[in-house]
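Structure below; questions to follow.
A protein chain is absent from this complex, but the other protein chains hold their places.
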Amino acid sequence: MFGLKTDWELDPPPRYFTLEDYEGGVARWCPGCGDFGVLTAVQRICREQQLPPEKVVAVSGIGCSSRFPHYMKTYGFHGLHGRPLPVACGIKSRRPDLDIWVATGDGDCCSIGAGHWIHAIRYNMDMTVMLFDNAVYGLTKNQTSPTSPVGFKSNTHPRGAWLPPLDPLQAMLGFTNVSFVGQAVDWNPILLHAILRQAHAHKGLGFVRILQRCPTYSGHVFQDLQKSPDQLLLLTHDDGLPMTPELDRLFPNKEQHDPSDLGKARIAAANHERIPVGVLFRDPSRPIYDDFTNYGLGTSVEDKLDSINAELDRFAI
Amino acid sequence: MFGLKTDWELDPPPRYFTLEDYEGGVARWCPGCGDFGVLTAVQRICREQQLPPEKVVAVSGIGCSSRFPHYMKTYGFHGLHGRPLPVACGIKSRRPDLDIWVATGDGDCCSIGAGHWIHAIRYNMDMTVMLFDNAVYGLTKNQTSPTSPVGFKSNTHPRGAWLPPLDPLQAMLGFTNVSFVGQAVDWNPILLHAILRQAHAHKGLGFVRILQRCPTYSGHVFQDLQKSPDQLLLLTHDDGLPMTPELDRLFPNKEQHDPSDLGKARIAAANHERIPVGVLFRDPSRPIYDDFTNYGLGTSVEDKLDSINAELDRFAI
Amino acid sequence: MSTHVAEAAGTGSGSRTTVPQHIIEIVSDSGEGAQKAGQAFGAVCAKSGRGVWTVEIIPAEIKPPARSQAGASGIRIRVGSRTVTNMGDEADLVVAFNEQVLYGRITQHAFRKGTNILLENRWATDDSPEIRELYANALQEFREKGFVVHELPLEQECLKHTSNPRVGKNMFVLGMLCSIYGFEVERALEEAAFLFRKKGEKVVALNHELIRAGYAYASDHIPIQFFVPARPNPGKSIVVNGNQAVGLGIMAAGIDVVAMYPITPATSVSHYLGEAFHRVGGLLHQAEDEIAAIGFAIGASYAGKTACTVTSGPGLALKTEFLGLAVMGELPLVIVDVQRGGPSTGLPTKVEQGDLLASIWGQPGDSPKVVIAPATIEECFHFVITARKLAEAFRTPVIVLTDANLATGVQPIPRPNPQEEWLAPPIDQAPWDKKVLAYDWDVESGASPRPIPGQPGGEYVLTGLSHTKDAHVAYDPDSNRVGMEMRSRKLAALQKALKPPKVFGDESGGDLLLVGWGSTQGAIEEGVERARGEGQSVSAVHLRFMSPLEPGLEEIFRRFKKVVAIGIHYSDPEDSPIDKPNRRRSQLAILLRDQTLVDVDSWTRVEGQPLSPGTIYDAIQDHLGRLARKES
Partner (left out) sequence: MSTHVAEAAGTGSGSRTTVPQHIIEIVSDSGEGAQKAGQAFGAVCAKSGRGVWTVEIIPAEIKPPARSQAGASGIRIRVGSRTVTNMGDEADLVVAFNEQVLYGRITQHAFRKGTNILLENRWATDDSPEIRELYANALQEFREKGFVVHELPLEQECLKHTSNPRVGKNMFVLGMLCSIYGFEVERALEEAAFLFRKKGEKVVALNHELIRAGYAYASDHIPIQFFVPARPNPGKSIVVNGNQAVGLGIMAAGIDVVAMYPITPATSVSHYLGEAFHRVGGLLHQAEDEIAAIGFAIGASYAGKTACTVTSGPGLALKTEFLGLAVMGELPLVIVDVQRGGPSTGLPTKVEQGDLLASIWGQPGDSPKVVIAPATIEECFHFVITARKLAEAFRTPVIVLTDANLATGVQPIPRPNPQEEWLAPPIDQAPWDKKVLAYDWDVESGASPRPIPGQPGGEYVLTGLSHTKDAHVAYDPDSNRVGMEMRSRKLAALQKALKPPKVFGDESGGDLLLVGWGSTQGAIEEGVERARGEGQSVSAVHLRFMSPLEPGLEEIFRRFKKVVAIGIHYSDPEDSPIDKPNRRRSQLAILLRDQTLVDVDSWTRVEGQPLSPGTIYDAIQDHLGRLARKES
């Protein structure tokens, strides 16, 4: 049969990867789109960690942000709207060697994909998930998203959105087996990079919600926030996002926040005065489904054959 | 065209409804199934509230518990697995006069229906939702459900469930616009009835998770709990489930719990020592989507025709 | 100034060439206002009694880079002295804001030898040598291709009136076009006054100045002038695209609830409804996904409200299970599927007719339902009303298949005259006669009256399980069989009520019959007309009812030597390694072959483009040629 090969070959000579090794085609987002910054951050982390490009898989759904895989020079899966997480889990299930980055939008993850979101958090597989939250449906040209603020005028709600916006952080911190929740903003590359790096280093599902500017359709939503960093509250901790002089300078408001405490994380997420950024929650001890799904990976063809014959014999007469 | 009628006729003579007026065909659950008790509780509430049977709609998905509508002598919608909530919201959207009861299972609501669950909570339409949580897939004969405890042996996990069970309460208390969360057990009819009545009286989506015995497949899961009511913690409050001498007698452990405080509700739900029963959270001030969806309900045919003509004229040349 | 222009137009300056129809394009980077200018020009044409079809040229990205081939953004306006039914073949005249976007249009085969191209020439003197070179090369290439390029100092002229010519030049072009096609400049001024009415007088005045300047410039400097005569008395008209027509149809059909999830190219139906639906007291619900959208609509329908869901291919896929429930539970429901390129995410902004069989047979188990397909923008309006009527009469879901071509095409259509009876709500709250069962099927038609929550005595449980007449779950052989028969019977009954389709061309038969459906009617009939004009024996039949099919097809087909199904969906080409036994025919051909047992061939295109009369004409030549070879 086609392309069959039974054994693995590994590439012996050591390689050094530059940023270029992760840079795919020219990214085609609108000028000023927050997605560019996230792409750069991920490419930088890949280089820092010297991830072999062939071992990286960028998985996405459909949306502006879900174009992400096309702009990486790695493997990629640009699938269906709302379904990146099941695909990513399937990829990871039997390939512990692959490094999975999931790009998903607020519509993709929190609307059509919400059912998978809950369950992917519960599976807690070892991957990094980036929620590009621009509070709008970008690709389909300006419809209300579940995270659009009340009063947000879009093509489907020209007189303003009516329902209170879904808060991804508070939701996720209620999901069973949640193990890492961070929040960043696209316009602060230092913070973004630092949090994504933490999420990536986390063993389990590292979920980062990124407040992402969409100048084309929802520019006003984060405009104030961008201008006044004092509306943000930086959460730092030695076991979370460690404080650095740079971060210290960038954020007028900060707070020590121990990310190992789920109750405190929920309180931090529910903060109505300032928007928390940083690592809200981290529990590396949560079970990861990988430990279950990897079972039997190394079974040899001979052993399989023996077991199948034994199975057949169980039904023999 | 068939059956068209443009005006409403209302039934003038006052009627008194007995329990029988709500009792449909013989309920066909297994002997000892917890579903019976819930059915009885709902029928009792219907009678107490003297809900005209033609104004009651029981909506369900697929599962043992979703057989519920067939056993009511009201209108009913026994739809698709996982999808009772969108249907219920659609029914309610333009029929404020109808009284909606949703019966859903742990698989139906928390697995295949999880995406709708989040969003129905956010829509917060005025209806009562009962999660029959038997920690197993009953109708399909014993598969693991998202709420099955670790180690639970089912036909799909004969060596025991692996993932930590999803906690519907903690999840829901993180969902935006949650307005009423209660928890009951099927084997305590007094508690069950009291909580369902509160949920039903609540303006908005009254969600009650019912720990429900399935003697056929998951009998052991709640066996201890049933025998030792001291593993339960009764939450009472004047603004929640008011204490009664009966409840006082039935529950050795109780606590005052103010259900208007979301933070406290989350803490109560996360209690690992005792399982909380009662009203965990209630906020009658949350916006209900009905207020939006009911817009324009009374528009007369003449006004519609005028508006349509005006619309056509907007495009006229 | 190039002399090619005068030669091509074949006229001296000042003398106007009369043409029965013309195709004009304005092509630009996105955001340069080409579409606004084109729509205004289309309105001028329409209001002056011409037949018009405008269609936007949409780039793949939301904001593609400037001067890129993939970025071609703009509009095509086809104007004629008859009703225009399609976007036509190659353009006759093009205004382009840069040369690179033209390459994008060339890939789409939008131009022919002799196409007049009015090209902004500021790039010839750009600061960047690279751009200058690109421009020069393009100019040469275009001329080699036989395009008649006319260089225009567009921005330069506009700079005389505004400091920001990038924003203003579209109105300059509008003025130019009025001059070229002999419309009074006042018509354009009116449109601009309307367009900019909310921006204040100053803006209106500036744009008026630009229009006048364009008009004057063209009159003085552009030696090509055309005249498209007006249609005889077109009557009261409205100018809409197919999605707006659907939205208006939804309101006129008395539909109370539209539940949807955004998806291109269906979303603009909800954009329109978002603006207007509340004015008729309707509810537009944006659901969390397509499954919830149809579930919500089904709930509303169960509760006695007329409901609709609007989607496109991937959304239709997600609605499959609920569609089956609507069939089984016998709920009236209107599903509008604005088809786009498939399979999967495919070509989201482009046209295809690939959802035909998925609509008819896509649901597991036997799921008879009505599927209809409007052929024109006007029918987009009326078919929604028909759909609602059929849905309620037969207690069944009805799928309305439109496509991206109809959705985005804009044209003047006769103004519909909404009727009060269209709006009558199905809801009835009178006590239910208990002797009537919840599914009291009429064995001739499969129809039955429907109890509505609120009706005392009508209480029943809708279930997707096999059930009896009185809505009780039943697993016995007879109940299952009878239910299936009754649900199927609806289609038999409806089919008996339909008339055979009319033959366009020669009713009595001939060599070749083309069979089309949906948005392709205009192009097919125009292609057939041209061939018939040359004496060829070719006719066409256009189908609107896809499930059930209109009657009498076999009789019609048998009168022709060859029958070919035409469509914008896939069929295997007839070359190696494809042969007769392994060839996969088009979805329409499959339907027709099953129904008629006539050896219906298929000719299709899946290029994301509407069919054009010219390609149909070519297909006719090809098939007639083959027929002749076979006969000789």
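So that you can tell them apart, the chains are marked A, B and C in the order they are listed, and the count of residues begins at 1 in each.
By definition in this document, a residue touches a chain if its C-beta (ideal position, glycine included) is under 8 Å from a C-beta of that chain, and two chains touch if they have at least 3 such contacts.
In this text the structure is predicted, and so the values were computed from the model without any measurement.
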Practice item. Would you list the chains present here that the left-out chain is in contact with? Key: A, B, C
Revision key, fill the gap. Answer key for B:I45, B:C64, B:A171 or B:A184 versus the chain not shown reads B:C64
Check your understanding: Looking at the whole complex, which of C:E32, C:E209 or C:E321 touches the chain that is not displayed?
Key -> C:E321
**Study point:** Missing-partner contacts on chain A, residue numbers
**Key:** 1-6, 8-11, 24-25, 52-55, 57-59, 62, 69-70, 72-80, 83, 85-95, 97-98, 115-116, 118-119, 293, 295-299, 301-305, 307-312, 315-317
**Study point:** Touch residues of chain B, complete complex, unshown partner
**Key:** 28-31, 62, 64, 80-82, 107, 111-112, 114, 137-141, 143-144, 146, 155-159, 216
Point to revise | Positions on chain C contacted by the hidden chain, ascending | key: 60, 70, 107-109, 313-314, 316-318, 320-321, 324-325, 327-329, 339, 341-350, 352, 354-355, 357-358, 361-368, 443-444, 463-466, 473, 475-478, 480-481, 484-485, 488-489, 491-493, 495-496, 548, 551-552, 554, 569-570, 572-573, 577-579, 581-585, 587, 589-590, 593-594, 597-599, 605-609
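As a working rule, only the chains that are shown with their structure count from here on.
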Check your understanding: Roughly how many whole angstrom separate the Cα centroids of chain A and chain B?
Key -> 33
Practice item. Calculate how many whole Å lie between the centre of chain A and the centre of chain C, each centre taken as the average of the chain's C-alpha atoms. Key: 38
Point to revise | Residue list for chain A, restricted to those that touch at least two other chains | key: 111-112, 114, 146
Revision key, fill the gap. Note: chain C residues in touch with at least two other chains are 278, 288-289
